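Just one protein chain is left out here, and the rest sit where they should.
And now, chain A:
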Amino acid sequence: MTAPQNELDAFRADVSAWLRDNRPADPGFLLPQTFMEVGSDEQLDFLREWQYKVWSAGYLGLAWPKAYGGGGMDPAFQSVADQEMRRAGVPICFNVIGLGWAGPLINDIGTEEEKAKYLKGILSGEDIWCQGFSEPDHGSDLGNAQTRAVREGDEYVVNGTKIWTTMGNYAKYMILLVRTDPEAQRKYDGLSFFLAPMAVPGVETRPIRKLTGEYGFTETFFTDARIPAECLMGEEGDGWKIAMKTLQYERGAEAGAAGGLAFVRIVIDDLVAGLAGVRRDGAPVLEDPLLRDQLVRLVMEEKAIALGDRRAAIAPLATDYPLSLPLSHKLRWTEHTRRMRQFAINAQGADGARYVGDDDALAGGFWQRAYLNSFSATIGGGTSQVQANIIAEHVLGLPK
């Protein structure tokens, strides 16, 4: 399954040339750095058009089957396309819950009908997906989700509330985790998983204002919402197993994503470049000994994660706790990101007090917004504390 190097090289040249000719012009408004930040219609329209363009050009879903809108090629080609998109710094492919989680799930365990119905719309961006896992009273304790689905004929009647639904107000479909059997002995066994339509009577979304000041994710209410029984994925009671599989894609521990950039990668080089004009004690801030020490620590954190990815692929150097590197990646990367962005505000001196909208803010308040947004990843997809529990229990074998 390895693609010939010369084909990959030629492909890389194609992608790179295409990106040069097709990179979208600056829209004149702030573009989201992650899919969790899509908050306005103009942002959505812009990103939707871009994703469609990337897919039409043949640079998205390369490893997905041809019959469902994919390229039917070796995954190495998609990696090349992603690398080139990252290098070119083009916008994200925003439909991440479809491209990254629901899509791979359907590809791996879905039926022929499900694949035919959903995959192509995910790639083209026509069908936006959202995720209905978290509830107001059950977040980290996802296995305790209480939204109810009761079978009536060839429908399920759903009642309850989901929350923090990214793109809930735009989505056509939701991956939905509900309780079908409240009597089950283990709370996990009473859960079922749906590929649910959002445009049905009884489903309502209410946008929630975020830490950053904009509107984004929604609270999603189900009031006697009727969902066709064929939307059930797998069997009743399979919900937890499927949800866990979904989270594996989400945390990057399992491959299968369609590709495209899920987020704008902000690295330490961006920070160092951004601080070039900042001064402290009358001299460039990059000459301050204490800040230099902090910066070196941050470079080392970033490099250690990159080296860990390399080392994980070398079997004799990954024997001690084989799951350690893959299971800790999300925790390490997101916590590093948070620290780095906090530092970026700290290093600005008095101007660190400004925010987006202030003409005098450094880079338009980019770092301030980036810092606040970094919590989307230390909380979403399983909080850092819960990640630490998982590593402690599954890697170190510590008791619950």
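By our rule, a contact is a pair of C-beta atoms (placed from the backbone, for glycine too) under 8 Å apart; a residue touches a chain by one contact, two chains touch by 3 or more; residues count from 1.
Definition applied: contacts and distances are computed from a predicted model.
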Key: Among "Acyl-CoA dehydrogenase, short-chain specific", "NADH-quinone oxidoreductase subunit B", "Peptide/nickel transport system ATP-binding protein" or "Acetolactate synthase", UniProt-listed name of the chain not shown   = "Acyl-CoA dehydrogenase, short-chain specific"
Query = If the hidden chain were put back, which of A:Leu30, A:Ala57 or A:Val299 would touch it?
reply = A:Val299
Key: Omitted-chain contact residue, chosen from A:Leu286, A:Ala363 or A:Ile379   = A:Leu286
Ask   = For the full complex, which residue in A:Ser40, A:Ser79, A:Ser124 or A:Ser324 touches the chain that was left out?
value = A:Ser324
Message = Considering the whole complex, not just the chains shown, which residues of chain A touch the missing one?
response = 267-269, 272, 286, 289, 292-293, 295-297, 299-304, 306-308, 310-311, 314, 316-317, 320-321, 324-325, 328, 331-332, 385, 388-389, 391-392, 395-400
